[in-house]
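Below: the structure, in C-alpha cells.
A single protein chain has been omitted; all remaining protein chains appear in their positions.
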Amino acid sequence: MSQKSEARWTATVLVSPAVLVLVLLNIFPIAFAVYISLRHWSLASPNPPRFAGDFNFAELLVDDRFFNSLWVSGTFVTLGVVIQLLLGFALAFVFNSKLRGLDTLRRLSLLPIMTMPLVVGLVWFYMLNENFGVINWFVTLFGSERLPFLTERTLAMLSIVLADVWQWTPFVTLVIFAALQSLPEYVFEAGRMDGLTEREIFFRITLPMLRPAIIVVLIIRAIDAFRMIELIFMMTKGGPGGATEVLPWYIYTTGFLSLDLGYAAAMAVTMIILVTLAAQVFVRQIADPGKN
Amino acid sequence: MVAISVSGLSKSFGNVNVFDGLDLTIQDGSYVCLLGPSGCGKTTLMRIISGLEEANSGTIRFGSEDVGTLTSARRDVGMAFQNYALYPHLTVAQNLEFPLKSPMRRSEWPAQRVRERISEIADLLQITPLLDRNINQLSGGQQQRVSLGRSLVRHPKVLLLDEPLTHLDARLRYAMRSELKRIHKIMKTTTIHVTHDQQEAVAIADELVVMRGGRIEQAAPAMSVYSDPDTSFVASFIGDPPRTLLNVQVTQAGDRLAAQLDDGTVLRLPDGLQAAQKGSTPDRLTLALPASSFSLSDPSQDSDAVEGTVRAHEMIDDAQRIVIEVSGQRIHLHTDRPQKVANGDRLSVHTDTSGAMLFDHSTGRRLATN
Partner (left out) sequence: MLHFNSSNRLRHLALAAGAVGVLGAATPALADTVLEGETIRILGIGDPVFQVMQKIHGELEEMAGGTVQLDVRPFDVLRQQVLLNAQNDLSNYDLIAVDLPQFGEYMSFLTDLNPLIEANGYDGSDFHDVAWTGAQFDGAQLGVPLQPHPEIMAYRSDIFEKYGLDAPQTHADVLAAGATIQANEPGMSGVCWNAARGTALGQTFIMNMGDFGAAPIDMEKIGDDFNMGNIQPENMRPTIDTEAGAGTAAYLEALMDVSPPGILNMAWDERVRVFAQGGCAMTYIWSGRSAIYELDESAPARGNVGYVPHPSADGSPNRSTLGGWYLSIPTNIDPDRVDLAWKVIEWLTSADMIAEYTKHGNCVSPRKSVSQDAEVAARCPSIPAVDQMSADGFIAGWQRPPVPEIQKIVDALGTEMHQVLSGDKSSADALAEAHRLVDREMQKAGYY
C-alpha cells in the first residue's frame, strides 16, 4: 500500500463512525419521512399503507389549515426571536457592566433555560388562566376586567410569545454576554481615540463585532422556536380558532392523534425544507462576514 | 507636532502606586522611547498621555495647552496598539478611513481628501495591494502596518506606539525599526514608543526614557544613556552584551583605593576613579564593567586574575558569552575566541577596570569622575 492510499484508508476508518452515526440519526429518519410522505399511511386504518404519489403534497397546497399554521409559525418565530434578541441583548449589556450583585442575578437568570418547556407551558397556563390565574388577579386589582389571555386571538399569540421569551431570553443573554466578554478592549479604546461617542462605538464597533454571535443565536433560536410545540400543547391547543396553531402542533395532531402518518410526514418534510432554506440564508452570513 | 510636558504626575490602581510626582519633558518632533522592564509603569504613563487613563494628580501639557481634562479624541493623539486593535469587521481601507469618518472629524475630510490621504498613507506604509483585504487575511506584520497607518492617517499631534514590534518575528522586527525611523523622518510627528527591548529603543529613538518601578531613571539622548548612564540600573539595563555589575567594598591597598569582593578578591581601580573617590566615600560601591573588561587568562602569568565557576555559556553569532560566578556575583564575559567550556568549570578571568563606572551602592546614583 502506498503511503497516500494508506493515509486515505486510515482517514476513512476514522471518519466512518461519524458518517455512520450521521446516516443513522439524521439521513435515515429524513429519508424515511420522505418515504412515508409518499404513501397513504394511517396507523388507525385497518388497511395496509399504500403508495400515494404526490397525493399528500397536493393536499397540502389546498389545505387552508396548513397555510394558516405556516403563517402562525412565522409570526411566532419572528415576534419571539426579535423580542428575545432585543431583551437578551440589553440584559447582556447590563450583566457586562461590573455592578455588584449582578453575578448572582446572572446565575439565577439561567433558571428558565433549565426548566422543561412543558412545565413552562403549564406554569404560564395557570398564571394566565382567566378563572384562577394570578396575573388576572392582578389585573382585577387594578380595576380592570379579566383579560382573555389565552382565548383572544392577539392576546393568545402574545401570551405564547411571552412564555417563550421568558424561557429563552436568558439563552440569548448568555451567548451575547460571552461574546461581549471576549471582545478585545483595545478596539474600543481605538474607537474612543478616533472620537466616537459611546453610542457610535455601540453601533459601529460593538454591534458589528457581535454579528457572528448574533447570527448564531438567531439561527439556533429561530429553528428552535419553529419547532416549539410544548407551549401550544399546555396553553392553547392552537386556539382560539387557529390563532396559535403552529405547524408542529398541526403535524402532531395529524400524526399522533389522528395517526395520519402520511400527511403528517408530508408536512414535516415541507417544514424541514423550509427551515433548511431559511437557515442557509443566515449560515451564509456567518461564512461571509466581510459583506455588510 | 507639539512638545509634551508632564509634571507632578501621580497614579495608583487601588492601593498599588504606579508613580508619584513624575516629571518628563518631550521635545517637539522627537522620537522618544519609554524603556523599562515589565511593570515599570511605561505603558501606564503612555496611556495617561493618550487620555485613555486618568491620572490622580499632576498636569499634562501639549505645547502650552493643558490637556489633562480632554478626552483622548480631543487631545488629537494617534495610537498603535500592541495587539493592533484593528476593526475585524472592516477591510484595510475601511480601517484606515475610520478615524477620518468619525463624526468629530468628518467635516474636515471631504471624500476626495479621504481618498487621497488613504492612498498616501498606503504608499507610505507599502500596503496599497492590501487595501481591499479583510483584516483576518493579513499577516502580523501587515496588520502592524495597517495599525500604524490608522494611527497616522489624520495627522495627529502626537503618535503613541505601544510595544508596536513585540508580536513580530525577529526579522520583521528588525525591518520595521528602520521603517519606523523612515516614517518619522517624513511625518515629523512627536512620537512616544513604549518598549521593553533596549536594542530596539537604542536603534530607533532620538531620546530614551528609562523607567523602573514608576520612576524615571534617566531621560537623555540614546547614545548618552548608553555611554553615560546615570544609575547602576541603567548601566546594566542598556547595552548588549550587558554590563557586569559588581557589588564591592572600597579598601585601601597601599596608597591606592581598591575594590574588594566579599571573598577578599581585590580589583584595582583606575586612576580616574581614584580621583572620584576623594571626598565622599561610601562604604560600598557598585562597579559597572562592560563585557570587554573581562578576558580569560592564564593564572600562572597573570597575578591579577580572579577565579570563578562557569554558570552559563552560549554562542551568539560567532562570539561566546560566558557567565562566571565569582564570590557569589556574576560576571558577563564576552569573547570572540570561543573555547569549549562546561557549567561548573573553573576559569581564570583577567579584569581590566579602565572602563569601569562607579555607583553609590545604596542610592544607585553615579559617582562623578574627574
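Just so it is clear, A and B label the chains in written order, and each chain counts residues from 1 on its own.
Just so it is clear, a contact is a pair of C-beta atoms (placed from the backbone, for glycine too) under 8 Å apart; a residue touches a chain by one contact, two chains touch by 3 or more.
Just so you know, these numbers come straight off a predicted model, no measurement behind them.
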| item | value |
| --- | --- |
| Visible contact partners (per top-of-document touch definition) of the missing chain | A |
| Listed residues A:151, A:197 or A:285, member touching the removed chain | A:151 |
| Hidden partner chain, touching residue among A:109, A:129, A:197 or A:285 | A:129 |
| Contact footprint on subunit A, counting only the chain that is left out | 40, 42-47, 65, 129-132, 146, 148, 150-151, 153, 235-243, 245, 253, 256-260 |
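Methods note: only the chains that are shown with their structure count from here on.
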| item | value |
| --- | --- |
| Between subunit A and subunit B, centroid-to-centroid distance (C-alpha), Å | 57 |
| Parts of subunit B lying in touch with subunit A, wherever the complex brings them together | 50-52, 71-74, 77-79, 81-91, 98-99, 102-105, 134, 150 |
| Interface residues, subunit A side, partner subunit B - complex | 184, 186-187, 189-190, 192-197, 200, 205, 208-209, 211, 289-290, 292 |
